[in-house]
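Complex shown without one protein chain; remaining protein chains in place.
Chain naming follows the written order as A, B and C, and within any one chain the residues start at number 1.
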Amino acid sequence: MAFETTRPLRFGDCDPSGIAYFPSYMNMLVGVTEDLFAAIDWPWPRLARERNITTPTVRLDATFVHPGFEGDSLTFRCTVARIGRSSLDLHHEVSAAEPLWRAEQRLVATTLDTHRPVAWPDDLRAALSRYMEVEHG
Amino acid sequence: MAFETTRPLRFGDCDPSGIAYFPSYMNMLVGVTEDLFAAIDWPWPRLARERNITTPTVRLDATFVHPGFEGDSLTFRCTVARIGRSSLDLHHEVSAAEPLWRAEQRLVATTLDTHRPVAWPDDLRAALSRYMEVEHG
Amino acid sequence: MAFETTRPLRFGDCDPSGIAYFPSYMNMLVGVTEDLFAAIDWPWPRLARERNITTPTVRLDATFVHPGFEGDSLTFRCTVARIGRSSLDLHHEVSAAEPLWRAEQRLVATTLDTHRPVAWPDDLRAALSRYMEVEHG
Partner (left out) sequence: MAFETTRPLRFGDCDPSGIAYFPSYMNMLVGVTEDLFAAIDWPWPRLARERNITTPTVRLDATFVHPGFEGDSLTFRCTVARIGRSSLDLHHEVSAAEPLWRAEQRLVATTLDTHRPVAWPDDLRAALSRYMEVEHG
């Protein structure tokens, strides 16, 4: 099952050339990831408070296929590609009327105080696997 | 020759977990690219006005090795990996006391009005090649 | 009648001290104003295209009463305080469980090309007055 959510592409997300400013896309992407964790009932403030875990991005590989324009309604479709010991690989597809961009993102569970990797707790691992991509044979 | 510039990592670039917020890094990266074009005497407003060209990012592949902290002084080192017909591949290395992150970025010269790829004018191509990576044999 | 909308206060809107970063609040405020114009059927891209009008902010007076925290659900309540020849005065109140901040904002209708003030077209003036504050005697 994919996690889906929508975002308006706002005036403030666009640049003087008239298209989406890609760092604003990255800000949205973090927000979508935030919503994914909230959807499995582990919003980040709870994850920090109860498990001392934060989830920084260690890899981001994005391809921008078509420019986004002010007023576009963006659909973010996110699936879990792989859950490692402390890593989480997400695949994002973002579209308006047509596909606009896609990204591979790797998050790592780290401790809030030392910023060192830590294993995903089993309940979180199980909850995240809900959004795992399913191979169709 | 590499293009080098520095940036302070500010309070406003960091997140509640206490480290650099990666979309802020991306905003800096665009600014560094902007400075690169200014360094070859083609600041973007001039490029837009005189050549009708804008340079959106179509690919960004970033790896974050160590977290950046508020107060870090960041050194950005940027080289041109390849200049295609309308593409420009940049390699970025960002460090404080130690290497923090690196990125491969592809820009494409596009027309301001139609957002379609356009060939790099010869003078721009020549100017950009100043920052080409040199192979040491 | 007030224009109301909600926004999550996200991880990326907060700073290393753990509270909302006020420039992120300002970014949200622009988005709320954008939504107000969409609500009267004049989304900004249409306003630019059909009337050559953009609406920059010329005055912003904000008071931050309580800090906002990651995960807060913010309610923005916006009313029109006054419509001048080319100005529009908005009053904003932003609350979570309690009032967090408020702002007086003045926008000015300006031409897209020269950035000079221009009178609000009558139909826009009429549409905006829908959100005028009503005095209760």
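Definition applied: a contact is a pair of C-beta atoms (placed from the backbone, for glycine too) under 8 Å apart; a residue touches a chain by one contact, two chains touch by 3 or more.
None of the values given here were measured: they were computed from a predicted structure.
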Sole contact to the chain not displayed, among A:C14, A:L60 or A:L128: A:C14
Positions on subunit B contacted by the hidden chain, ascending: 10-12, 27, 30-31, 34, 43-45, 69-71
For subunit C, the residues touching the chain missing from this view: 17-19, 21-24, 26-27, 29-30, 48, 54, 56-65, 67, 112, 115
Missing-chain contacts mapped onto subunit A: 11-12, 14-16, 18, 21, 23, 70
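One rule holds in what follows: only the chains that are shown with their structure count from here on.
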Chain ID, smallest distance between chain and overall C-alpha centroids: A
Cα-centroid distance, subunit B relative to subunit C, in whole angstrom: 33
Cα-centroid distance, subunit A relative to subunit C, in whole angstrom: 28
Subunit A, residues touching no fewer than two other chains: 27, 30
